[in-house]
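The structure appears below as structure tokens.
Partial complex: the chains shown occupy the same locations as in the complete assembly.
For clarity, chains are labelled A and B in written order, and residue numbers in each chain start from 1.
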Amino acid sequence: MAPFHCLTFLTDYGLEDAFVAVCHAVASQIAPDLRITDITHLIPLGDIRRGAAVLAQAVPYFPPAVHVAVVDPGVGTARQGVAVEAGGSLFVGPDNGLLSVAVAAAGGAVRAVSLTNRALWRETTTATFHGRDIFMPVAARLAAGLPLEEAGDLVEVTSLVTLPPPECQITAGGARVEVVTVDGFGNVQLSLPGIDAPRAGLIPGRTVTLTWDGRDVAVPFVTTFGEVAPGEPLCYRDSGDWVAIAVAGGDAARRFGLRAGTRMTLIVT
Amino acid sequence: MAPFHCLTFLTDYGLEDAFVAVCHAVASQIAPDLRITDITHLIPLGDIRRGAAVLAQAVPYFPPAVHVAVVDPGVGTARQGVAVEAGGSLFVGPDNGLLSVAVAAAGGAVRAVSLTNRALWRETTTATFHGRDIFMPVAARLAAGLPLEEAGDLVEVTSLVTLPPPECQITAGGARVEVVTVDGFGNVQLSLPGIDAPRAGLIPGRTVTLTWDGRDVAVPFVTTFGEVAPGEPLCYRDSGDWVAIAVAGGDAARRFGLRAGTRMTLIVT
């Protein structure tokens, strides 16, 4: 593929250490003109599902790029590192499902390799920091124009690890859904695409009753936060166009005890 | 105006999500050579006053730039988005007072437009993420040389929302002031300019008695933190040259229960 000018970087490395900067340094020495954009490094440690959700939210806004993501509780064990081509971009990271949501949203994997070409790695590699030792050096070389197939052995795209898609059933006047992710403010993104909201009866002005774990709450379906009073809950189509639940000026996840994977019924009245 | 090489970005978006990166991506695609500097994204959610204070602290150190600031509890409601020219720079964000302190410090608004030219927005816009959908795309185009008046309808600069200036009265041997902002370490910036400190009797070596909410504390007026013992309070001229209160190695705001808007009397003895 043609060289890429942009590399994005998402991890659970945190911001208190030099880990992220060291990865930048490694990439910059291989590809000095590459623009590196940090997506976030505050994915909760080892939370693959959350990392996958945030990566998938970010990717659509970038030009064709090399996307490096590292949330990798299995680092140093048998899980393989991969580079996956999808939608004109490359995705580099552990094959543990982290990349799968973004890859699917980009149209699905076209080709993939296992990162077995050790000549592209740092000369000495460790068992605990593949971001620095493997993923970044390989990604920077791919960005600089290295053909994908030179990064390692081709693998069947159907063999890549994928996260199970969250439940979403639209019913007459409602839906059965799942919490996909919770953002840094406690806004709760559900598995119902905004574009399908009207089919489920979700129209501004209606009230939707949310039922989960034997509990229920009725909230207005609105267009924006400013339509409810501070402290009041709301249901809306979020900025990624998913149906979501929030509290104006508050934290809906904490208030209602919701987290990724919580199953919920929506009934519109 | 001539193109700008620098765009700054301040929000309350936090660092746990992809929001900031997505805005960078949007701007970079419009103006690939633009240097984007993040001021901070940890303004407390919806705290316009704090956002305005931090923006005003940062702007004087930048060359002419496009400053994008988004602390926007009214996103999606009737408040307008604006671009304001002041001091050779442009300020882009919601018209809710957030820009007003920096604009005033830059010499006041020369021209302003309401961001009504939808041709400059993202093709689909949402009611909750104007940073991505409106402010960044318009700001990037302005940075690339788009004339201000093409961003929307000219508005009277006197009609822009401004924050009320904090109280500051210098008296014989003291002052009546207000807490303007509290930084990340709990240092408390007052509304008294450092240059006016001598007129209020604040001279290194003196002691100043702070009185607020029926409480008083006497602290030394010094030049730097190292002049008091760890854990001791001090009054000084801070790095932005405002009179401020701190605790050496500690958090003055927490220790004394101070926050933006607290009114206080200073009496020098």
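In this section, a residue touches a chain if its C-beta (ideal position, glycine included) is under 8 Å from a C-beta of that chain, and two chains touch if they have at least 3 such contacts.
All of these numbers come straight from a predicted model, not from anything done at the bench.
**Student:** For this file, with 2 copies placed, note down how many copies the whole complex has.
**Tutor:** The complex in this structure file totals 3 copies.
Here is the rule we use: only the chains that are shown with their structure count from here on.
**Student:** Can you work out the whole-Å distance between the CA centroids of chain A and chain B?
**Tutor:** 32
**Student:** Along chain B, where are the residues that touch chain A in the complex?
**Tutor:** Within the complex, chain B contacts chain A at residues 14-18, 21-22, 24-26, 28-29, 32, 45-46, 73-77, 126-129, 132-133.
**Student:** Within their complex, state which residues of chain A touch chain B.
**Tutor:** Contact set of chain A toward chain B: 5-6, 8, 10, 15, 35, 37-42, 54-55, 57-58, 61-63, 183-185, 223-227, 236-239, 241, 249.
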